[in-house]
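My questions all concern the structure below.
Shown here: the complex without one of its protein chains, the others still in place.
Chains: A and B, in written order; residue numbering restarts at 1 for each.
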Amino acid sequence: MGKKTIIPFGPQHPVLPEPVHIDLVVEDETVVEAIPSIGFIHRGLEKLVEKRDYTQMVYVIERICGICSFGHGWGAASAIEGAMNVKVPERAEYLRTILHELSRLHSHLLWLGLLADAFGFESLFMHCWRIRETILDILEKTTGGRVIFSICKVGGLRKDIDNETLREISETLEGIKAELKDITTVFIEDDSVKNRLCGVGVLSKEDAIELCAVGPVARGSGVGQDMRMTDNHGVYKDLDFEPVVEEAGDCYARCKVRIGEVFQSIELIKKAVDKIPDGPVDVPVKGNVEGEYMVRLEQPRGEAYYYAKGAGTKFLQRMRVRTPTNMNIPALVKILQGCDLADVPMMVLTIDPCISCTER
Amino acid sequence: MSYIAKSPWVIHYDGSSCNGCDIEVLACLTPMYDVERFGIINTGNPKHADVFLVTGSVNEQNKDVVKQIYEQMPEPKVVVAVGICACSAGIFKQCYNIMGGVDSVIPVDVYVPGCAARPEAIIDGVVKGLAVLQEKRDNMKKLGISEEKTEEGGEN
């Protein structure tokens, strides 16, 4: 039995852009236990409902996280629309779905790049982010921002995207598919990459269900759960959606799930562009919020839910957001047990942590 | 161009940011914006760094971390506050857990506005920071203070 040492990981670490502190109890280079300590990003923005009215609150909730920003804006707007019984026009639903899938594309490409950087393959990181810039150009052309979009509002969208731009988007995505195929082949088939990913960080199906893992972490372990299969949001029921599931439960399986979702998103966007109807993109909304409503969305990292409650004034009474990384941290603690110390950065990245979502 | 006289190394820390400005800082390193043309490298060690890029505002838990990183950096050093949350706490100013922008714990040399700050704005901010760095370096030489880290090449 070796000597136990405690090594602090974070909050400042070059591989992870976010501050999270994990105390690793290590015995001779093998991690025995991991004790996370979060709270560096907590801003307490849910309490701002007292000072910002419900239209301004959408901007605040959007800035919970910069990577999954569109999903937060959509969820907040949807929850308030539900509480006010406002029905959004169909074109707006299609456009929101298209923008959400674009957001998922950029988020997964970002993650693939960071993963490559974490196991030392820097040129792959550069190539992934270079391809991601094409998607950010599309987002900037349609919404006006690269990271924070500010396009969802209560009642629909603030700006319309005309059909010709949508067709251009479809063609651009078709054009980068070949490059994406080359890059993702490296993740899936290259021997040196598979050495780092296969068999590492295994999460069994029972553990995934017991620890309530969500998103690609659960789908990589065989749990076929995806909020896009429900009718709750967006127009996925018209687009023949099937979730991408892998059985192995290790880092390689989670990587394959996310790569599968990248190609699936491109297909979903193309189908949506073909089917989008014409019409207005917003409805006028006036009045106060009365009642409560809950919306569940599939963010790139998993299932997120948004709850809004109003009591008859223009200030909401409560806005609660539960984000996916919140549920994946117990899974992280489980897979860190028994891994090598050198693999820790990669394990932390494999659940796609978004600590600013967790702490709000 | 005078701002590429010496290649400054950068350390980046995220205070309580939403990650938007952080991914734009990382995007500066990628092929489209490529600050490595100017010799800038993102390092993880505060003792190697000249420029401290801070994103996000400061709350009770991370103010000590920001101060520690700042104190470990050797002179001359420059602090660039990226994004409006670092400049002045931005949209979260009235939150109970936020103390304010980064300048409530460490002195800031350049403010880069934007939500999220664009990579072009970050490059502009770093370039302005380099001019400040050069000034500080010249001041140190005038006062005869020896620099804490030895430099290769060039007269020192």
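The criterion applied here is as follows: a contact is a pair of C-beta atoms (placed from the backbone, for glycine too) under 8 Å apart; a residue touches a chain by one contact, two chains touch by 3 or more.
Please note the rule applied: contacts and distances are computed from a predicted model.
J.: Mind telling me which option in "Cystathionine beta-lyase/cystathionine gamma-synthase", "YifB family Mg chelatase-like AAA ATPase", "4Fe-4S binding protein" or "Metal ABC transporter permease" is what UniProt lists for the chain we can't see?
T.: Missing chain, per its UniProt entry: "4Fe-4S binding protein".
J.: For a quick check of understanding: of B:63, B:77, B:118 or B:137, which residue touches the chain that isn't displayed?
T.: From the options B:63, B:77, B:118 or B:137, the contact with the absent chain belongs to B:118.
J.: Of the residues in chain B, which ones touch the absent chain?
T.: Touching the missing chain: residues 31-34, 37, 80, 84, 87-88, 90-91, 93, 109-115, 117-121, 123-125, 127-128, 132.
J.: So that we can see where the missing chain sits, which residues of chain A does it touch?
T.: 52, 55-56, 59-60, 63, 123-124, 127, 130, 133, 137, 140-145, 148, 150, 158-159, 179, 182-183, 185-186, 189-192, 194, 286
Just so we're on the same page, only the chains that are shown with their structure count from here on.
J.: Can you give the whole-Å distance between the Cα centres of chain A and chain B?
T.: 28
J.: List the residues on chain B that touch chain A in their complex, please.
T.: 12-27, 30-32, 42-44, 56-57, 59, 61-62, 65, 69, 91-92, 94-98, 115-116, 118
J.: So in the complex, the part of chain A that touches chain B is made up of which residues?
T.: 11-14, 17-19, 39-45, 47-48, 51, 59-60, 63-67, 69, 110, 113, 125-126, 129-130, 133, 145-148, 354, 356
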